[in-house]
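Single-structure report; data block below.
One protein chain is absent from this view; the other protein chains keep their places.
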Amino acid sequence: MGADSAMSQIFPKSANATARMSLAGVLTLVLFLGWVVFTLMRSSWATKQNEFVEQPIQFSHAHHVGGIGLDCRYCHTSVEKSSFAGIPPTKTCMNCHSQLWTNAQILEPVRASFRNDQPLNWTRVNDLPDFVYFNHQIHVKQGVGCATCHGPVDKMPLMYQAKPLLMEWCLDCHRAPEKYLRPRSEVFNMAYVAPDNQLELGTQLKAEYKIADPKHMTSCSVCHR
Amino acid sequence: MSHGPETPERYGLMAEFESPQTLLAAAHAVARAGYTKTDAFSPMPIHGLAEALGFEEHILPKVVLGGGIMGLIGGYGLEYWTQVIAFPQNIGGRPYHAWVAFIPPAYETTILLAALSCFGCLLFLCGFPRPYHPVFNVPRFSMATSDRFFLVIEADDPKFSLDGTKTFLQGLTAMEVVSVDE
Amino acid sequence: MAQQGFPEGDFRAPVPVLTPGQGYTSITDKLTSIVFTSHTPMAWFGFVAVGFTLVMGLMVSLTYVVLKGIGVWGNNIPVGWAFPIINFVWWIGIGHAGTLISAILLLFKQDWRMSISRSAEAMTIFAVICAAIFPIFHTGRPWLAIYWLLPYPNTMTIWPNFRSPLIWDVFAVSTYATVSIVFWFTGMIPDLATFRDRAGHPVMKKIYGVLSLGWRGSARHWYRYENASLLLAGLSAPLVLSVHTVVSFDFAVAILPGWHATIFPPYFVAGAVYAGFAMVLTLLIPLRKIYGLENIITMHHIENMAKVMLVTGLIVVYGYGCEAFFGWYSGSGYERFMLMNRMWKGPMAWSYWALLVCNFIVPQLMWSKRFRRRLPVVFLVCMFVNVGMWLERFVIIVTSLHRDFLPSSWQMYHPTIWDIMTFVGTIGLFLTLMFLFVRVMPMIAIFEVKTLVPESSPKATAVGDGGAH
Partner (left out) sequence: MDFESIRKRLAGDGNLTGKAYWRSLEELADSKEFGDYMHREFPSQASEFSDPAGRRTFLKLMGASLALAGVGACTRQPVEKLVPYVRQPEELIPGRPLFYATAMPLGGYAYPLLAENHMGRPTKLEGNPEHPASLGGTDVFGQASVLNLYDPDRSRVIKGHGEIKTWSGFIAAMQGAMSAQRAVNGAGLRILTEPVSSPSIVAQITELTQSLPDAKWHQWDPVFGTVQGGATSFAPIYDFKAADVVVSLDEDFLGHGAGQVRYSKDFGSRRRIGTPNDEQNRLYVAEAIPTITGAKAEHRIAVRAQDIHAVAAAIAGAVGVSGSMAGAEAAAGAEEFVKAAAADLLAHRGRSLVVAGERQPAAVKELARAINDALGNSGTTVKYVAPVVASPADGVASITSLVSDMNAGKVDLLVIFDGNPVYTAPADLNFAEALGKVGLRVHVGMHFDDTAELSHWHVPAAHYLESWGDAKSFDGTVTLIQPLIAPIYDGKQTIEVLAAMNGNLGKTGSDLVKEFWAESLGTEAAWRKALHDGFIPNANAPAAPAAPAAPNEPANPAPAAPAAPAAPVDGYEVVFRPDPTVLDGRFGNNGWMQELPKPLSKLTWNSVAYIGVATAEKLGVQNEDVIEIASNGRRVRVPVWIMPGTATNTIGLHLGYGQTKLGRVANGVGMNVYPLRTSMAPWFVGGATVTKTGETYMLASTQTHFNMEGRNPVRVVTAEEYKHEPKESVEKLGPEVPPRDMTLYQNFEYTGNKWGMAIDLNACTGCGVCVVACVAENNIPVIGKEQIKKSREMHWIRVDTYFEGSLDAPSMVHQPVTCQQCENAPCEQVCPVGATVHSDEGLNDMVYNRCVGTRYCSNNCPYKVRRFNFLLYSDFATEEIKAQRNPDVTVRSRGVMEKCTYCVQRISHARIDAKTEGRDIRDGDIVTACQQACPSDAIMFGNLNDPDSKVSKLKEQERNYGLLEDLNTRPRTSYLAVVRNANPALDKA
């Protein structure tokens, strides 16, 4: 065993610093990745929040709701009677557009649809996973304003998803509805602004509308079947 | 001899011994002689060697205990917060705070953190990782991990003097005494 | 430790752990040469080849399972758990021997552990790896199970259910894996340093240099090191007991007759150690032959392990007894039926008797010193125990499930080829990892073995060593 043969110093002085740096580096990297995942889950990339969606017709809610002042229910007829708010049949569009803008190019798809009895294919904007059973009827009834979930639709030239629609977002309200409730009369009012005493009002409405306590509202089967 | 062309700064003097017994004896002698900045090297643990060099330390157990307590509190805290505060749910009619069921995970986290802190603390105290160290500059030191025993007196020891210390070491049945460069 | 005046042949006279005539140099040379040799023994290639082939099988079967669903296995309702969970418990059990040897024997200052502790620890880690495959892949949606079982802040604000023994499992097994690895690595640092200094090739030197973190055998480091080892051992001991206790909770906490039994924790732990030692022997007997380690892993070791097996085996058998007694004494019709079904009436009664033969009858050979010292016999007995412990889990899981409360839901269970491929595959994985480890890492704790050399004791007077320099 020739020990002399081997030089026993195999690393330069700098190696010590490098070693410790790399150790620290690994730790920070792990933490960083964790942070990345955490934010990515909630990012608008994952939730599609605030994304404009390509539609067969560039229908402007801003114009129809904000401008003309149509009520939500003129088109979304079943919002008070059904889980599904309802997408207007072409007929509804033609009610007006058989007189107005009858040869506007942008409306051609609508007329075509009406002529050929071919439905329009809209792209869903506020899209919940298929295992979530959201019901418009009850939310509208219990004083949850359209704008609370759909945002300032009257100011949206093109429709986009205003809220993340993540489960934590739903639960935020299901755990403490008083934070968002408004009088039934104001549900369809786009201009409504929450009063300063929202919590007070909300608590009072909650009692008045007999809204169940969080124990019920956070039961799984309320939304998942 | 492995001196570079220019003479670099000296780390200390290293004496080589043949057996644990001789090393241990030498260590006692060195301590008696009043040297403080010293160290001994052996391929396996030799009981009483560190003490012979006048070394004592009791941090490790305390750190481990601390780690354990953190693990316990952290683990049980997590369970309590998630099951009772964050999202309480009626699971099979069991209470929200089902402390009986919460014991096993808390127990495991306790051990986990204790063990990790023990390992971390060991590295920290030994200053690992430390791939470079002056003593490696001595070629024969490569045998310190197989069958040779070494003793070093560092140059910045107050009592250190090249010749005096060298002769002193040679007096301790050292097989050989060499100088160690930084 | 020299003979302190015991009369000749007194059993209290400590047996030398190593065969006499071992020195630092000879030990270092011998143990480093295993890795730094130019010609690897043919047997090594043989084992790795076999192991690797089986690993391929494992990959295929796991892919198929993930693509098609666990329906390709034999599981059904009522037998919701079968091969995968049996294998999981079996592997986890095997793992326990390693920790037990290196931790508990260390606390009890059993010197003979030193020659075998390292390989046993390695075995632990590889066994846990094999075990971990099953709980993940046996779920219907592994791609979710793999992270939904962990408590992390998610967008659903949902947390795991800490009342479920499966979550306890997640914590226990992951902790066990982590701590074992830490313990194992800590133990290797000085030996890696030895490798660093013995390695010829500069790259090898560098690699081992990095791994050994710059260990130089300083007295202060040794002092802390021994402290740390003791502390880790002190932590591992309760850990290893808790792990199989928690695994047994998977069953004990359920209401199923045949699962719902208070005896399970101690009985499972004993079983684990039993299986573990059997596996250690199964590995070491060939290994010491292949690498000619007879001087370091002596008959003394073999015999001690055989004894431990015998004892733990008897504890396990006592467990069987208790199960039977409780079943009868409970007075519960379900429990009694379960026993009858398990032992006589049921279509799977064969498995119960086979398990008694493997775990109870055959190991009794170990009472005789003659057999304990005859390697083929010991090896054979270990094989029986390995099989027996697998059968034990089969009996507990499958025969209890297939006939539970409502006669209308009683059904049979038949494994499929994919069940078998997956199981055998993990054995291959285990072999492969084990032999790769032997090839590149110190399979025996060099520095510890050195402390067994007589002159390393400070009191010894003899100077000089058996080795040459």
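Labels for the chains are A, B and C, by order of writing; each one numbers its residues from 1.
Keep in mind that, in the parts below, a contact is a pair of C-beta atoms (placed from the backbone, for glycine too) under 8 Å apart; a residue touches a chain by one contact, two chains touch by 3 or more.
A quick note: this is a predicted structure, and the numbers were derived from the prediction, not measured.
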Query raised in the report: Out of C:L31, C:I70 or C:A445, which touches the unshown chain?
Result: C:I70
**Report entry** Absent-chain contact - pick from C:I361, C:I417 or C:V440
**Finding:** C:I417
Query raised in the report: Of the residues C:I158, C:I263 or C:L436, which one touches the chain left out of the display?
Result: C:I158
Report task. Determine and list the chain A residues touching the chain excluded from the picture. Result -> 37, 40-41, 45-46, 48, 77-78, 80-84, 86-91, 113-114, 117-124, 127, 129-131, 133, 135, 137-138, 141-142, 210, 212, 215-216, 219-222, 224-225
Query - Interface residues of chain B (partner: the chain not displayed) - result: 89-95
**Report entry** Positions on chain C contacted by the hidden chain, ascending
**Finding:** 66-72, 74-81, 138-145, 148-149, 155-156, 158-161, 163-167, 170, 250, 253-256, 333, 337, 401, 404-412, 414-418
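The criterion applied here is as follows: only the chains that are shown with their structure count from here on.
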Requested in this report: Could you please state the distance in Å, as a whole number, between where the Cα atoms of chain A are centred and where those of chain C are centred?
Outcome: 51
Report summary line: Taking each chain's centre as the mean of its CA atoms, chain B sits from chain C at a distance in Å of 30
Query raised in the report: Can you list the chain A residues in contact with two or more other chains?
Result: 1, 6, 8, 10-11, 16, 19
Query raised in the report: Do you know which chain B residues sit against two or more other chains?
Result: 87, 129-132, 136, 141-143, 146
Query raised in the report: Which residues of chain C touch chain A in the complex?
Result: 25, 29, 153-158, 196-197, 202, 205-206, 209-210, 213-214, 469
Query raised in the report: Any idea which chain C residues touch chain B in the complex?
Result: 23-25, 28, 32, 151, 157-163, 167-168, 171-172, 175, 178-179, 182-183, 186, 190, 193-194, 196-198, 209-210, 213-228, 231-232, 235-236, 238-239, 242, 246, 249, 447-448, 450-451, 455-456, 458, 460-461, 463-465, 467, 469
Query raised in the report: So in the complex, which bits of chain A are touching chain C?
Result: 1, 6, 8, 10-11, 16, 19, 38, 41-42, 166-168, 171
